[in-house]
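Here is the structure we will look at.
For this view, one protein chain was removed and the others were kept in their places.
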Amino acid sequence: MDWDLLHRAVTTIGKGVGTTLTLASVSLAIGFCLGLGLAVMRVSGNRLMSGFAEYYSAVFRGTPLLVQLFLFYYGLGQFDFVRENPVLWWVIGGGTHCAIMALALNTAAYTSEILRGGLISIPVGLIEAAKAAGMSRALRFRRIEFPLAIRQALPAYGNEMVLVIKGTSLASTITVLEITGHAKRLMSQTYAIFEVFTIAGIFYLLINAALIFAVRRIENRLTSPAR
Amino acid sequence: MKLKLLSLAAVLACGLGPVAHAAEGELVIGTEGAYPPFSMADANGNVTGFDADVGNAVCEKLQLKCRFVVQAFDGLIPALNAKRFDVIISGMSITDERQKQIDFSNSYGEFPNQFVVKKESELAGVKDLDTLKKDLSGLRIGVQSGTTHAAYVEKNMPDAQLMTYDTLDQMQIDLSSGRLDTSFADTSAQNDFLAQPEAADFQLVDVVIDSTSDATLGKGLGIGIRKDEGELKEKINQALCDLGEEGTLKTASEKWFKLDISQKCK
Partner (left out) sequence: MEFGLMQLWEGGWVGALLRGASVTILVGVGAMLLGLATGIACGLIKWARVVPLNWLVDIYTTVVRGVPELLIIYLLFFSSVELVARIGTAFGWAGLAETGYPFLIGIIAIGAISGSYSTEVVRGALAAIPTGHVEAARALGMPKARIFRRIILPQMLRIAAPGVNNVWQATMKDTALISVVGLQELMRTAFVGAGSTRSPFIFYLVAGAVYLAITFVSQSGFKRAERALVLKGRA
């Protein structure tokens, strides 16, 4: 048991944990808002809006995240008008920002499907009762539809959050030094493949376990026994 | 069902001895295939470049047929140990870290390394190493992963932002699009890049760093050989000596690098 190596592995790879968590949380935050918007567009009666949301979802769920990432980072980075525009370059220029954008757009598509499932699972009777009580569209959405949809979607969304955490590892392919980036670099230097993989894997398993635990707690709180 | 068969087969296979990889009279050479001008592979897997010439020359001396296998650079050493090929000829330097994993032939060449920057950059006019080291602090330096260049920058420029790439292409794309301030690689690869149209605004920094200046840069190019293949290593060393004497290495070097990086055996 090479303690020096293990110590080096834990400290090096540990440096990436902060980046992984940042990537995941910002992407999830942006992705959730976008996904919510897309879900609302999807269930709206407007053909243009629901069509757009449907195509967006199909495209982002039908292509690999790696392709999307490379398309944004290398593909868009190829054009002069992108390089010279400070706003666009702030997003695409750096690996971290670009990865967040790609992850956010990707998770938005999956989130919209999950939330759409939540929204259409609301019993029609509840909506009709709200209408009969004279609630405005916005109020109805805020007090009835949204909370119920969230509660229904929570288990599936917990899954999606774990997938986003795993998705952050792809950022290592565009130079971002999160957990996988550090692990790969260490593997190339030391050739201690199993040890490095185990340490990195444990980090991810701990993060995901904590996440699932938190989601289950929230689930329990929300589905408290009926009065 | 299928799983049981698979595991049974795996158990049997372990007793079948080493993978029968090379036909008699064949030398299988592992190389990267994406590192001009050392090693370039086209879509059909034909390898050209300095490494290919050295490989073909060695095969001729050993009276064996050459077969090249293309593989990502940082996977070359594990693959050699797993007997996927017999030797590695891929612009690989002899370093202590690598010698823990595999053996090397005698050095057959030594190349200088340089940084490449934009012509307008303040680094462009730097002439000595110490100023360069100071100026590089905080900048984004691109290197290829698993190379001596990566190790060198990590050790000597710890304040710089090190960006590692799997392939030279990716690094060069990011350099020309402005995501990197500079890149570090051997001079011939850098010259190859500067010859491209997109590198019109770039130039070499006039500070030549050769392998004698730092242990991380290794002790010259070597042919990678497994540790238990002492006989093969002897034969290859002999072949390299002969090729050095005959001037074949020098000719190949001048053809690809326009300068002679070859070394005669001691």
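The letters A and B name the chains in turn, as written, and every chain counts its residues from 1.
Basically, a contact is a pair of C-beta atoms (placed from the backbone, for glycine too) under 8 Å apart; a residue touches a chain by one contact, two chains touch by 3 or more.
Since we're looking at a predicted model, the values are computed, not measured.
**Q** Return the single residue from A:59, A:129 or A:214 that touches the missing chain.
**A** Going through A:59, A:129 or A:214 one by one, A:59 is the residue touching the chain not shown.
**Q** Who touches the missing chain here, B:90, B:170, B:203 or B:216?
**A** In the full complex, the listed residue that touches the missing chain is B:170.
**Q** Who touches the missing chain here, B:72, B:124 or B:139?
**A** B:72
**Q** Take the complete complex as the reference. Which residues in chain B touch the chain that isn't displayed?
**A** Considering the whole complex, chain B reaches the absent chain at 1-3, 6, 9-10, 12-14, 16, 19-21, 28, 43, 69-72, 75, 78-79, 81-84, 166-167, 169-170, 173, 198.
**Q** Spell out the interface residues on chain A facing the chain that's missing from view.
**A** 58-59, 61-68, 70-71, 74-79, 81, 162, 166-170, 172-173, 180, 183-184, 187, 191, 193-194, 197, 200-201, 204-205, 208-209
Following the convention adopted for this analysis, only the chains that are shown with their structure count from here on.
**Q** How about chain A: which of its residues touch chain B in the complex?
**A** Those in contact with chain B are residues 74, 77-78, 83, 89, 93-95, 173, 175, 184-185, 187-191, 193.
**Q** Which bits of chain B are touching chain A when the two form their complex?
**A** 74, 77-78, 97, 100-101, 145-146, 150-151, 163-166, 170, 173-174, 177-179
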